[in-house]
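FYI, not all chains are in this one, though none of them got moved.
The chains carry the letters A and B, assigned in the order they are written, with residues numbered from 1 in each.
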Amino acid sequence: MTGSSRRYELHPDRLFPADPASRSIARGLYERVRELPIVSPHGHVDPGMLAGDEPFRDPASLFVTPDHYVTRLLHAHGVDLAELGVGQGELDEKAARLAWRRLCEHWAEFRGTPIRYWLEVELAEIFGVNRRLDAATADATFDEIAAKLAGPAFRPRALYRRFGIDVLATTDDPCDDLSAHAALRDDPSWRGRVVPTFRPDAYLEPSAPAWRERIDVLGRVADVDTGTYDGYVAALEKRRRYFIDHGATATDHSHLDLGTEPLVAREAYRIYAAALTGTATQDECTAFRRHMLAQMARMSCDDGLAMALHPGIVRNHHGPTFERFGPDTGHDIPARLEVTRALRPLLERYGTHPGFHLVLFTVDESLYSREIAPLAGFYPSVYVGAPWWFLDTPDAIRRFRLAVTDSAGFGKTAGFVDDTRAFCSIPARHDLSRRVDAGVLAQYVAEHRLDEDEATEVIVQLTDRQPRRAFKLEEES
Amino acid sequence: MTGSSRRYELHPDRLFPADPASRSIARGLYERVRELPIVSPHGHVDPGMLAGDEPFRDPASLFVTPDHYVTRLLHAHGVDLAELGVGQGELDEKAARLAWRRLCEHWAEFRGTPIRYWLEVELAEIFGVNRRLDAATADATFDEIAAKLAGPAFRPRALYRRFGIDVLATTDDPCDDLSAHAALRDDPSWRGRVVPTFRPDAYLEPSAPAWRERIDVLGRVADVDTGTYDGYVAALEKRRRYFIDHGATATDHSHLDLGTEPLVAREAYRIYAAALTGTATQDECTAFRRHMLAQMARMSCDDGLAMALHPGIVRNHHGPTFERFGPDTGHDIPARLEVTRALRPLLERYGTHPGFHLVLFTVDESLYSREIAPLAGFYPSVYVGAPWWFLDTPDAIRRFRLAVTDSAGFGKTAGFVDDTRAFCSIPARHDLSRRVDAGVLAQYVAEHRLDEDEATEVIVQLTDRQPRRAFKLEEES
């Protein structure tokens, strides 16, 4: 192992405000929540990974290839996604070493980004690697991490325990049999809690690729004839119940806009029938999807699943990359979003329904103070979703708190979501959020806007109670 | 009186920056304006309250029921507006105690909000109540405040004097006879200044509820036949003169958008006639309202009334609540707004007219640096309105100053507006604004962007000169 590269220590005060008085308060607040279990109500971890508990293959498969945060910035600096192993299935050692090397070579380009922050914390805290990555030591760090990955302490279940995860929600296709969730639940040696989330996007939008085929599968899996609109709705309701039976507490939805205008029954029937025969226009498909989003709220009022909305993303922006490497390869780009008018039809119908929870995320920061916080400050159902995707970063989380607290307080926010495919980044991401919240609350205390005893209660509330409450993840009976 | 609940002191340095050097500068700047009289150029206090000078009824009527800032956040936490006395007229003691209790029970939910900040300051500074509200002491604090309200020192006029209000503008219907304003003006024992503001929204938008009936009343009150467009315009002009005769210096307008495209005369005649017979389309009604907003600017050039625009709010977002409780019940939600193009027709015609003042408010923060400050940085008529409604808070005011000063300086901003129905919150709101401005200016001084003697002049200017200047509230001769 060469000793040429720069070593670092994770500073205990990292991310706290620079002002000494505020920093001291932040330290105390953070200390209160540092060791609290992780509540992860939204993410993209594969439940089969925990059910199977196989060792992770290599450092690249763990840190580079599947993480589009990492690959997109390397691509932005001219690295071909193929060199990072994207879209190639399991990598052999040579390919894995190459992908890892590309990351190490471009380490300086990650300066100042949360990606670098997370990776540094993961490497230091989980793997004891606390040397800056660089080209000269790429193979050495690869070997060092790979050696650890082979040991039992680095298998998924061991890490789950070590990370202190209390509950982890996955994101799942409505037709998924949830066998991995069931296997975990039925395994007496497993003490964790992994719950599925009902994610029906591709079934609600008739113009989505392979919608017709999905509808057939839905019919088969639900054992309901989806040849009619009524059957389609019944099948969705049945699959929601199946998810609930497997521990689900929420649905998740990500469409380009938040339209929720319902159709009259006759129109819904007509468009559904046209969609089945492939003759519905794009406008009709969009109108149908908006109708179905309102229907999802109606179903949530009936069956109690919380409803999370992650809208406003133009998916697969670069066609050629999508064709070559598939989806989730770093070019999903946010677009401007409108909430106040778009959600009105849904909120007029279901916004004050007892027990209905609507968690509203955005990657358009201008919405925080203008639309989302005011809505959450009136509608009992509406929770402000955490800063997400491009915004789950120190500065964006600060801006978020300072933008929404005025109108929505702390009690109508939904806690942190890691939203990650990168399993090892979960503790680093939650810790970042706790540190930044501690810093924001320290500012409130230092400016005499909140007493310290109240701020202490608030940081526990933000870390633990709010995500459980918004996503209905209260302790299992 | 129980002593179980937590007592607090209002910290003299509250809202100042945490950094000691900046804080020290902020203290000095604030001290310069702490005692300056209050100039309140826009708000919703009932002038009859001051004319009649009756004691306030009870703590709920004073602090809870009429204040949609308070009721909306309680509603967001599941409290029925009926329990808060909304829409029920005068409350009996039982109902008033219940409303107050609901506030006390949910006090923790107001943490970090300006609503809590204002109420704490009001309770401590006006009523000497400096214990945190909670369920256990709800009746005791109710009684304590109620006892004080019965005394002469807590009547509206006594409070007006104690608050140090120099001038207070109300918001009034064009057909209002302004008798309360006249009564105050003619009362030799009254030393204050309460001026009306001409708010014609409902008369300019033919699709507004009861527009036709209002137009008839307008004709009667103005003694002009409003059966023709020319008569309608003449009636509005006459009522503006009536307002001016009663001390008005400004008009106020709040439509969803800022369109100002004028109609050719023939079109204005035609649509007006159609509106009278109820046959104008929604598009025609909107076009007519935009035309009339430009007409209001033209009238301001003629009669000298400043023109304030508070656009971009979707009113009564939740239909069922509106039907049950009426307007102003906490679900007016901001929407995205466009200014540059919308105001162009108006500004091309009147933007450089000598003496014309256009005060431009927004609840869409993205407009500050992009559209409003650049407009105010060129057009002599345009003043940047203060952060308003969801934005009259410590963090939003800071963001406002740091967003508009670059392009518009301090001298094209319009000072603070409290915009409140909550009479007792007026001094707390103005004090908050002065503290935050002191903090922002302290940052400029600490970063050597402004000398301290200039910052001292600026804070006086922001507190006193700018609102008087923008709203033409110069000392009466």
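Here, a residue touches a chain if its C-beta (ideal position, glycine included) is under 8 Å from a C-beta of that chain, and two chains touch if they have at least 3 such contacts.
Because the structure is predicted, anything quoted here is derived from the model rather than measured.
Total copies of the shared sequence across the full complex, per this structure file: 3, with 2 shown.
Here is the rule we use: only the chains that are shown with their structure count from here on.
Subunit A and subunit B have centres, each the mean of its CA atoms, that are 40 Å apart. Every residue of subunit B that touches subunit A in the complex is listed here, in rising order: 6, 8, 11, 13-20, 72-73, 75-78, 108-114, 117, 314, 317-321, 330-331, 333-336, 363-366, 390-391, 393-396, 399. On subunit A, the positions that touch subunit B within their shared complex are 17, 19, 21-22, 338, 340-341, 344, 347-348, 351-352, 366, 369-371, 373-380, 382, 402-403, 405-412, 443-444, 446-451, 453-454, 457-458.
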